[in-house]
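My structure is below; once you've seen it, I'll send some questions.
One protein chain omitted, others in place.
Presenting chain A:
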(Lines give C-alpha, C1' and ligand atoms only; values in the text may rest on other atoms or scores of the structure.)
Protein backbone atom coordinates (compact mmCIF):
# COMPACT_ATOMS: atom_id res chain seq x y z
CA UNK A 1 0.00 0.00 0.00
CA UNK A 2 1.12 3.54 -0.68
CA UNK A 3 1.05 6.16 2.08
CA UNK A 4 1.74 9.82 1.57
CA UNK A 5 3.89 11.83 4.00
CA UNK A 6 0.96 13.36 5.87
CA UNK A 7 -0.61 9.97 6.41
CA UNK A 8 2.64 8.56 7.75
CA UNK A 9 3.25 11.55 10.01
CA UNK A 10 -0.31 11.35 11.27
CA UNK A 11 -0.16 7.62 11.95
CA UNK A 12 3.09 8.01 13.87
CA UNK A 13 1.71 10.94 15.85
CA UNK A 14 -1.40 9.01 16.86
CA UNK A 15 0.54 5.91 17.89
CA UNK A 16 3.06 8.02 19.76
CA UNK A 17 0.24 9.92 21.50
CA UNK A 18 -1.21 6.67 22.79
CA UNK A 19 2.20 5.44 23.93
CA UNK A 20 3.08 8.70 25.68
CA UNK A 21 -0.37 8.94 27.26
CA UNK A 22 -0.10 5.43 28.69
CA UNK A 23 3.50 5.69 29.82
CA UNK A 24 2.72 8.95 31.56
CA UNK A 25 -0.25 7.34 33.29
CA UNK A 26 1.99 4.49 34.38
CA UNK A 27 4.22 7.05 36.13
CA UNK A 28 1.46 9.28 37.47
CA UNK A 29 -0.52 6.42 38.97
CA UNK A 30 2.41 5.80 41.32
CA UNK A 31 1.92 9.27 42.78
CA UNK A 32 -1.49 8.23 44.07
CA UNK A 33 -3.32 11.02 42.26
CA UNK A 34 -5.23 8.63 39.97
CA UNK A 35 -7.56 6.17 41.65
CA UNK A 36 -9.47 3.13 40.50
CA UNK A 37 -8.60 0.65 37.79
CA UNK A 38 -6.46 1.66 34.85
CA UNK A 39 -5.65 -0.78 32.04
CA UNK A 40 -2.91 0.45 29.74
CA UNK A 41 -2.93 -0.07 25.98
CA UNK A 42 0.79 0.49 25.37
CA UNK A 43 2.19 -2.09 22.94
CA UNK A 44 -1.03 -2.43 20.94
CA UNK A 45 -1.02 1.01 19.29
CA UNK A 46 -0.64 -0.30 15.74
CA UNK A 47 -4.01 -2.07 16.06
CA UNK A 48 -6.12 0.89 17.16
CA UNK A 49 -4.43 3.34 14.81
CA UNK A 50 -4.05 0.97 11.86
CA UNK A 51 -7.78 0.33 11.99
CA UNK A 52 -9.24 3.67 13.03
CA UNK A 53 -7.13 5.51 10.44
CA UNK A 54 -9.44 3.94 7.85
CA UNK A 55 -12.73 4.91 9.52
CA UNK A 56 -14.99 7.93 9.29
CA UNK A 57 -16.85 9.51 12.21
CA UNK A 58 -19.95 7.69 10.99
CA UNK A 59 -18.28 4.32 11.51
CA UNK A 60 -18.91 3.33 15.12
CA UNK A 61 -16.58 1.49 17.42
CA UNK A 62 -17.15 -0.11 20.80
CA UNK A 63 -14.13 -0.64 22.97
CA UNK A 64 -12.95 -2.51 26.03
CA UNK A 65 -11.67 -1.88 29.54
CA UNK A 66 -8.29 -1.31 27.83
CA UNK A 67 -9.78 1.49 25.81
CA UNK A 68 -7.52 4.56 25.89
CA UNK A 69 -5.87 3.60 22.60
CA UNK A 70 -9.17 3.15 20.77
CA UNK A 71 -10.39 6.50 22.11
CA UNK A 72 -7.31 8.40 20.94
CA UNK A 73 -7.21 6.63 17.59
CA UNK A 74 -10.90 7.40 16.96
CA UNK A 75 -10.40 11.05 17.78
CA UNK A 76 -11.37 11.61 21.42
CA UNK A 77 -9.85 14.74 22.94
CA UNK A 78 -6.67 13.76 24.78
CA UNK A 79 -6.96 16.49 27.40
CA UNK A 80 -10.60 15.60 28.05
CA UNK A 81 -9.55 11.97 28.48
CA UNK A 82 -6.80 12.86 30.92
CA UNK A 83 -9.20 14.98 32.98
CA UNK A 84 -11.65 12.09 32.98
CA UNK A 85 -9.01 9.69 34.28
CA UNK A 86 -8.14 12.21 36.99
CA UNK A 87 -11.85 12.35 37.89
CA UNK A 88 -12.27 16.03 37.12
CA UNK A 89 -15.24 18.19 36.10
CA UNK A 90 -13.80 18.93 32.66
CA UNK A 91 -13.39 15.24 31.86
CA UNK A 92 -14.86 13.87 28.68
CA UNK A 93 -17.59 12.26 30.83
CA UNK A 94 -17.61 14.90 33.60
CA UNK A 95 -15.66 12.60 35.91
CA UNK A 96 -18.52 10.09 36.07
CA UNK A 97 -16.99 7.39 33.92
CA UNK A 98 -13.28 7.21 34.62
CA UNK A 99 -10.74 5.20 32.68
CA UNK A 100 -13.07 2.29 31.89
CA UNK A 101 -16.04 4.34 30.65
CA UNK A 102 -14.76 6.93 28.23
CA UNK A 103 -17.02 7.63 25.27
CA UNK A 104 -17.51 10.32 22.68
CA UNK A 105 -20.40 9.67 20.35
CA UNK A 106 -19.57 12.69 18.22
CA UNK A 107 -16.49 10.87 16.94
CA UNK A 108 -18.24 7.50 16.72
CA UNK A 109 -16.69 6.12 19.89
CA UNK A 110 -19.61 4.38 21.62
CA UNK A 111 -17.73 3.65 24.79
CA UNK A 112 -15.03 1.79 26.58
CA UNK A 113 -16.55 -1.01 28.62
CA UNK A 114 -15.79 -2.36 32.06
CA UNK A 115 -17.44 -5.68 31.27
CA UNK A 116 -15.30 -8.07 29.25
CA UNK A 117 -17.40 -9.05 26.23
CA UNK A 118 -19.94 -6.30 26.88
CA UNK A 119 -19.33 -4.48 23.64
CA UNK A 120 -19.62 -7.06 20.88
CA UNK A 121 -23.45 -7.17 20.73
CA UNK A 122 -23.53 -3.38 20.68
CA UNK A 123 -21.36 -3.33 17.57
CA UNK A 124 -23.99 -5.51 15.90
CA UNK A 125 -26.57 -2.89 16.85
CA UNK A 126 -24.38 -0.18 15.39
CA UNK A 127 -24.09 -2.30 12.25
CA UNK A 128 -27.89 -2.67 12.05
CA UNK A 129 -28.12 1.11 12.20
CA UNK A 130 -25.31 1.48 9.65
CA UNK A 131 -27.06 -0.79 7.17
CA UNK A 132 -30.25 1.25 7.48
CA UNK A 133 -28.21 4.38 6.82
CA UNK A 134 -27.14 2.76 3.54
CA UNK A 135 -23.82 4.53 3.15
CA UNK A 136 -21.46 1.61 3.62
CA UNK A 137 -20.71 2.43 7.24
CA UNK A 138 -19.72 -0.27 9.73
CA UNK A 139 -19.94 -1.16 13.43
CA UNK A 140 -16.73 -2.43 14.99
CA UNK A 141 -16.21 -4.34 18.22
CA UNK A 142 -12.72 -4.37 19.66
CA UNK A 143 -12.32 -7.45 21.83
CA UNK A 144 -9.36 -9.17 23.41
CA UNK A 145 -8.41 -12.80 23.83
CA UNK A 146 -10.33 -12.60 27.11
CA UNK A 147 -13.57 -11.38 25.53
CA UNK A 148 -13.32 -13.99 22.80
CA UNK A 149 -14.39 -16.50 25.46
CA UNK A 150 -17.53 -14.65 26.50
CA UNK A 151 -20.92 -15.90 25.39
CA UNK A 152 -21.92 -12.38 24.40
CA UNK A 153 -19.17 -12.43 21.80
CA UNK A 154 -20.37 -15.76 20.42
CA UNK A 155 -23.97 -14.54 20.32
CA UNK A 156 -22.92 -11.32 18.64
CA UNK A 157 -20.93 -13.12 15.93
CA UNK A 158 -23.80 -15.47 15.15
CA UNK A 159 -26.37 -12.66 15.13
CA UNK A 160 -24.18 -10.65 12.77
CA UNK A 161 -23.81 -13.62 10.43
CA UNK A 162 -27.51 -14.48 10.29
CA UNK A 163 -28.58 -10.86 9.85
CA UNK A 164 -25.70 -10.17 7.39
CA UNK A 165 -24.99 -6.74 8.90
CA UNK A 166 -21.73 -4.82 8.42
CA UNK A 167 -20.24 -5.71 11.80
CA UNK A 168 -16.52 -6.18 12.26
CA UNK A 169 -15.01 -8.17 15.11
CA UNK A 170 -11.47 -7.10 15.88
CA UNK A 171 -9.72 -9.55 18.18
CA UNK A 172 -6.60 -8.12 19.72
CA UNK A 173 -4.77 -11.16 20.97
CA UNK A 174 -2.24 -9.81 23.46
CA UNK A 175 -1.90 -13.36 24.81
CA UNK A 176 -3.11 -12.60 28.32
CA UNK A 177 -6.67 -12.53 29.56
CA UNK A 178 -5.93 -10.81 32.85
CA UNK A 179 -3.31 -13.19 34.27
CA UNK A 180 -4.03 -16.29 32.19
CA UNK A 181 -2.38 -17.17 28.92
CA UNK A 182 -4.20 -17.71 25.64
CA UNK A 183 -2.42 -21.06 25.34
CA UNK A 184 -4.61 -22.17 28.23
CA UNK A 185 -7.79 -20.11 27.90
CA UNK A 186 -8.45 -20.10 24.16
CA UNK A 187 -9.43 -23.65 23.40
CA UNK A 188 -8.93 -23.36 19.67
CA UNK A 189 -5.14 -23.67 20.06
CA UNK A 190 -4.85 -19.94 20.74
CA UNK A 191 -6.42 -19.25 17.36
CA UNK A 192 -9.31 -16.79 17.65
CA UNK A 193 -9.87 -16.10 13.96
CA UNK A 194 -10.85 -19.72 13.38
CA UNK A 195 -13.72 -19.21 15.82
CA UNK A 196 -15.05 -16.36 13.74
CA UNK A 197 -14.72 -18.61 10.69
CA UNK A 198 -16.60 -21.27 12.62
CA UNK A 199 -19.47 -18.84 13.03
CA UNK A 200 -19.58 -18.50 9.27
CA UNK A 201 -17.75 -15.28 8.57
CA UNK A 202 -14.58 -14.51 6.72
CA UNK A 203 -11.60 -13.81 8.96
CA UNK A 204 -8.19 -12.26 8.44
CA UNK A 205 -5.01 -12.47 10.49
CA UNK A 206 -2.32 -9.83 10.85
CA UNK A 207 0.69 -8.78 12.88
CA UNK A 208 -0.75 -6.36 15.40
CA UNK A 209 2.68 -4.98 16.20
CA UNK A 210 3.10 -3.76 12.65
CA UNK A 211 1.10 -0.72 11.57
CA UNK A 212 1.51 -1.50 7.89
CA UNK A 213 0.45 -5.13 8.10
CA UNK A 214 -2.52 -4.23 10.29
CA UNK A 215 -3.52 -1.41 7.98
CA UNK A 216 -3.25 -3.31 4.71
CA UNK A 217 -4.94 -6.44 6.03
CA UNK A 218 -7.76 -4.48 7.58
CA UNK A 219 -8.14 -2.53 4.34
CA UNK A 220 -9.05 -5.77 2.57
CA UNK A 221 -11.53 -6.65 5.30
CA UNK A 222 -13.07 -3.19 5.30
CA UNK A 223 -13.55 -3.18 1.55
CA UNK A 224 -15.27 -6.56 1.84
CA UNK A 225 -17.63 -5.40 4.61
CA UNK A 226 -18.36 -1.98 3.13
CA UNK A 227 -19.34 -3.75 -0.09
CA UNK A 228 -22.22 -5.41 1.73
CA UNK A 229 -20.84 -8.90 2.17
CA UNK A 230 -21.90 -9.13 5.80
CA UNK A 231 -19.70 -9.29 8.89
CA UNK A 232 -16.01 -10.18 9.11
CA UNK A 233 -13.33 -10.65 11.72
CA UNK A 234 -9.65 -10.06 12.14
CA UNK A 235 -7.24 -11.39 14.71
CA UNK A 236 -4.22 -9.27 15.50
CA UNK A 237 -1.21 -10.84 17.14
CA UNK A 238 -0.11 -8.12 19.53
CA UNK A 239 1.51 -7.47 22.91
CA UNK A 240 0.74 -5.46 25.99
CA UNK A 241 3.76 -3.85 27.60
CA UNK A 242 2.24 -3.42 31.05
CA UNK A 243 0.16 -5.53 33.40
CA UNK A 244 -3.51 -6.33 33.18
CA UNK A 245 -4.12 -3.34 35.43
CA UNK A 246 -1.71 -0.85 36.93
CA UNK A 247 -0.35 -2.50 40.04
CA UNK A 248 -0.36 -5.97 38.51
CA UNK A 249 2.92 -7.61 39.65
CA UNK A 250 2.94 -9.66 36.40
CA UNK A 251 4.41 -12.77 37.97
CA UNK A 252 3.07 -14.66 34.98
CA UNK A 253 5.63 -13.13 32.63
CA UNK A 254 8.66 -15.17 31.53
CA UNK A 255 12.16 -14.08 32.49
CA UNK A 256 13.21 -11.16 30.30
CA UNK A 257 9.89 -11.30 28.44
CA UNK A 258 9.03 -7.64 28.70
CA UNK A 259 12.52 -6.57 27.63
CA UNK A 260 12.31 -8.88 24.66
CA UNK A 261 8.87 -7.59 23.68
CA UNK A 262 10.08 -4.00 23.91
CA UNK A 263 13.05 -4.92 21.75
CA UNK A 264 11.38 -7.11 19.14
CA UNK A 265 7.68 -6.26 19.16
CA UNK A 266 7.47 -2.49 19.57
CA UNK A 267 5.23 -1.11 16.84
CA UNK A 268 6.65 2.40 17.20
CA UNK A 269 10.22 1.19 16.78
CA UNK A 270 9.20 -0.90 13.80
CA UNK A 271 7.38 2.03 12.21
CA UNK A 272 10.32 4.34 12.72
CA UNK A 273 12.78 1.84 11.26
CA UNK A 274 10.58 1.15 8.26
CA UNK A 275 9.89 4.75 7.27
CA UNK A 276 13.43 6.01 7.89
CA UNK A 277 15.06 3.10 6.05
CA UNK A 278 12.75 3.71 3.10
CA UNK A 279 13.61 7.42 3.37
CA UNK A 280 9.93 8.30 3.55
CA UNK A 281 10.37 10.34 6.73
CA UNK A 282 13.49 11.51 8.54
CA UNK A 283 14.43 10.71 12.12
CA UNK A 284 14.34 14.45 12.83
CA UNK A 285 10.74 14.68 11.72
CA UNK A 286 9.78 11.80 13.98
CA UNK A 287 11.78 13.25 16.88
CA UNK A 288 9.91 16.51 16.41
CA UNK A 289 6.60 14.65 16.72
CA UNK A 290 7.88 12.92 19.85
CA UNK A 291 8.61 16.31 21.41
CA UNK A 292 5.25 17.76 20.42
CA UNK A 293 3.41 14.75 21.78
CA UNK A 294 5.33 14.82 25.07
CA UNK A 295 4.48 18.51 25.39
CA UNK A 296 0.80 17.75 24.74
CA UNK A 297 0.78 15.08 27.42
CA UNK A 298 2.57 17.43 29.85
CA UNK A 299 -0.12 20.00 29.23
CA UNK A 300 -2.88 17.41 29.55
CA UNK A 301 -1.58 16.28 32.95
CA UNK A 302 -1.07 19.85 34.18
CA UNK A 303 -4.57 20.85 33.08
CA UNK A 304 -6.09 17.72 34.57
CA UNK A 305 -4.41 18.41 37.91
CA UNK A 306 -5.58 22.01 37.87
CA UNK A 307 -9.15 21.24 36.83
CA UNK A 308 -12.01 21.42 39.32
CA UNK A 309 -13.51 18.40 40.98
CA UNK A 310 -17.04 17.59 39.82
CA UNK A 311 -19.73 19.31 41.88
CA UNK A 312 -21.21 16.75 44.32
CA UNK A 313 -24.56 18.53 43.93
CA UNK A 314 -24.76 16.88 40.51
CA UNK A 315 -24.10 13.36 41.73
CA UNK A 316 -27.49 12.12 40.54
CA UNK A 317 -27.81 14.25 37.40
CA UNK A 318 -28.06 12.74 33.91
CA UNK A 319 -29.51 9.41 35.00
CA UNK A 320 -32.42 10.12 32.63
CA UNK A 321 -33.02 12.43 29.70
CA UNK A 322 -36.54 13.18 30.92
CA UNK A 323 -37.56 13.35 34.54
CA UNK A 324 -41.13 13.44 35.80
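The rule is short, and it goes like this: a residue touches a chain if its C-beta (ideal position, glycine included) is under 8 Å from a C-beta of that chain, and two chains touch if they have at least 3 such contacts; residues count from 1.
Note that contacts and distances are computed from a predicted model.
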Undisplayed chain, where the name is taken from the UniProt record, one of "Monosaccharide-transporting ATPase", "Fumarate reductase flavoprotein subunit", "Pyruvate dehydrogenase E1 component beta subunit" or "Putative ABC transporter ATP-binding/permease protein": "Pyruvate dehydrogenase E1 component beta subunit"
Residue in contact with the excluded chain [from A:105, A:227 or A:273]: A:105
Among A:122, A:173 or A:238, residue touching the chain not depicted: A:122
Option from A:29, A:81, A:156 or A:234 whose C-beta touches the chain left out: A:156
Sites on chain A contacted by the missing partner chain, in the whole complex: 60, 62, 91-97, 101, 103-105, 110-111, 113-115, 118, 120-132, 139, 151-152, 155-156, 158-159, 162-163, 316-324
